[in-house]
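Below you'll find the structure, written out as structure tokens, and then a few comments.
Note that this complex is displayed minus one protein chain, with the remaining chains in position.
Our next item is chain A:
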Amino acid sequence: MLFQRYGPCLEPQSSLEENYQRTRPNNSLRSLVLNTRTIADAAGSGYVELGRTKVIAAVYGPRPPLRSSKGGVENAMKGRLTCEVVKSAYCSYSCESTRSQIGKGFSEEERLLSIRLVRAFEPILLLDKYPKCSIDIFVVLLEDDGSAFTAMTLATSLALADASIELVSIVASATVAISPKQEYLVDPDKTECEQAIALITVSLPLHATQLCEIYHIGKLSAEEWLSAVQLAVEVAQTVGNSMCQFLLQEMAKNEPSNQ
């Protein structure tokens, strides 16, 4: 088990969901909802629902950097990417402990998610085309029901494409959990994530040959790791194709009204 829950007297609690059965086949994703232009003021925005996980992302830029970076002229010839991820106060379920530090700056987990998003997207944006500008991404996690980072990557991709920022490629992402029964569960929800012995999240740019990011928690043998990653890559490809189709449909819808 990756995460252990403790009761009020600090005894390890057997999960309430021991009788949890996954209702869909191991290989299938949850229902995916995609939307763009949800935030009118931002240059671009995206909204993604993966089952019950909901994420909204907004992109501002290219704009003059809010915080002047040190480093002189060479650093300024490329654009800069900043990211702020916020978990909303109601994103986790009430059976878990409530955050005791709401509103006191960014928590450790939020900062980690922000850094991961920046590292995943930095090679994807063509920052050379935006000298002296900063592109700011703001992500809010509205509800976390497993594979939150996957949803964040998808939402950020949609937002960046919507903001007409030059990208090498659209980025898609997928999560695979390995259950205690050695099954590969695609797109796990929260209970599956917690009962799993390992979790792998993969982000890949659709039309390039390398992965952006592999995030791995837990213990796996090398063969299991390899097959989990390959499975995640296949799933990410299908998600990415749906995203591209969605973007093309949106464009075709908006075009006739402009002519």
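Here is the rule we go by: contacts are C-beta pairs under 8 Å (C-beta built on N, C-alpha and C of every residue); 3 or more make two chains touch, one makes a residue touch a chain; residues count from 1.
In the analysis below, contacts and distances are computed from a predicted model.
K.L.:
Pick from "Cis-aconitate decarboxylase", "histidine kinase", "Exosome complex component RRP40" or "S1 motif domain-containing protein" the UniProt protein name of the chain that isn't shown here.
P.N.:
The UniProt record for the chain left out of view names it "S1 motif domain-containing protein".
K.L.:
Per the definition of touch given earlier, which of A:167, A:197 or A:211 contacts the omitted chain?
P.N.:
Answering carefully, the residue with contact to the hidden chain is A:167.
K.L.:
Can you say which of A:130, A:149 or A:184 touches the chain missing from this structure?
P.N.:
Only one listed residue reaches the unshown chain, and that is A:130.
K.L.:
What residues on chain A make contact with the chain left out of this view?
P.N.:
Its contact residues with the unshown chain are 37, 40-41, 43, 62-64, 68-69, 72-73, 75-76, 126, 130-133, 161-162, 164, 166-170, 205-208, 244, 247-248, 251-252, 254-255, 257-258.
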